[in-house]
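Only a single protein chain was left out; the remaining protein chains are all shown in position.
Let's turn to chain A:
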Amino acid sequence: MNRRQFVKIAALSGATFPLPAIVGRASAAGETLYVADAGGAYTESYKKVIYTPFTASTGIDVVPVVRPAQALAQMKTMVETQNYTFDVHGAAGLDEGVRYDAEGLSERIELPRSIYDDLPDSIRNVPGFYPDSVAAFATVYRPLATKRDLKRVADIWDMSIPGVRSLRTGGRDNIEWALRADGVPAGPAIINELKTKAGWERAFRKLDEIKPKILTWWSTAPQSAQLLQAQEIDITATYANRAATLIRQGENLKVLWNEGYYTAYGYVIPKGNPKVHLVQKLIEFSLDPKRQAALASELMQGSASKSAFEFIDKKVLEYVPTQPDNFKQMVPLDVAFWGENLTKSNELFNQWLVK
């Protein structure tokens, strides 16, 4: 390539991607918070409902930052070197909150009484974790393929029901699902069963039954949605809001709430972050019931704030995990138990999987 060619090419690329008029945004008079949230459509909704109004009311700029889906390693490096490439980790799972606390990576703040009291008891007591949404993990299926409605998790194992199966990779969810399918009631009974070695073996024996019928073991929530949407799979267990988004786009899918579990997502502040007081303002701002409801309506997730429920868009209520009819069919995820057994369950599962 000679120089003339290069100039032509540069001109062409300039036409496609115009050079930005403003390089970088002039920072506002106030300060800036870098929020590492879940990205994509999630960020768009948060911008609209939380970030922009927050900037308008406080003068603090909010810039969404990309983070890996699993940010534990990044949080550890940041905290240990006191170099903060973001100020708060948004959309962290309750189970991750437990890990951050155990590793001493999260900063604790005190929420005002009125906000704290408005959070469900099962999700508000992990130190350093501040929930702002409730998510459900449940069985999802395509009625056109299964030809009938699924009633319980054991139906996934029932091969008289047609449909291509897929499950999430990893120990926890498979062990939970296998024991449900084997007749153990969801909730404390499963944790009890896992107190003994026989209980673990029972779970893997049940998984042996379904292994040959699993088309693929998906690993990320968007991947499960992609597989459902491409009609590669007909039955799986995934996050209810993923199914709800697909249903809103016209996919023929149903959610079986029965025997599902719910868990929370929320904020974790990296320990030692000097901007902790600004982050606290953002967290309190986002836990306002009306804003919580607006987020729930957009993302079809449950609100952490209990009093938000009455403000949620009635059209999406059917898919909101905290809607009483849905909620009562589910159990909370035991994050304490699974936190302690994360390594064990994953190693056993991986061994079993590659066998």
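To be clear about the criterion, contacts are C-beta pairs under 8 Å (C-beta built on N, C-alpha and C of every residue); 3 or more make two chains touch, one makes a residue touch a chain; residues count from 1.
Heads up, the rule we're going with is that contacts and distances are computed from a predicted model.
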item	value
Name per UniProt, for the chain absent here [options: "Glycine cleavage system H protein", "Spore germination protein", "ABC transporter permease subunit" or "Hydrogenase-4 component E"]	"ABC transporter permease subunit"
Among A:86, A:177 or A:204, the residue in touch with the chain that has been omitted	A:86
Which residue of A:67, A:89, A:180 or A:291 touches the chain not shown here	A:67
Missing-chain contacts mapped onto chain A	1-2, 4-5, 8-9, 12-13, 16-25, 32, 34, 38-43, 63-70, 72-74, 76-78, 80-86, 99, 103, 164, 169, 215-217, 219, 221-223, 225-226, 229-232, 242, 245-246, 249-250, 342-343, 346-347, 350-351, 353-354
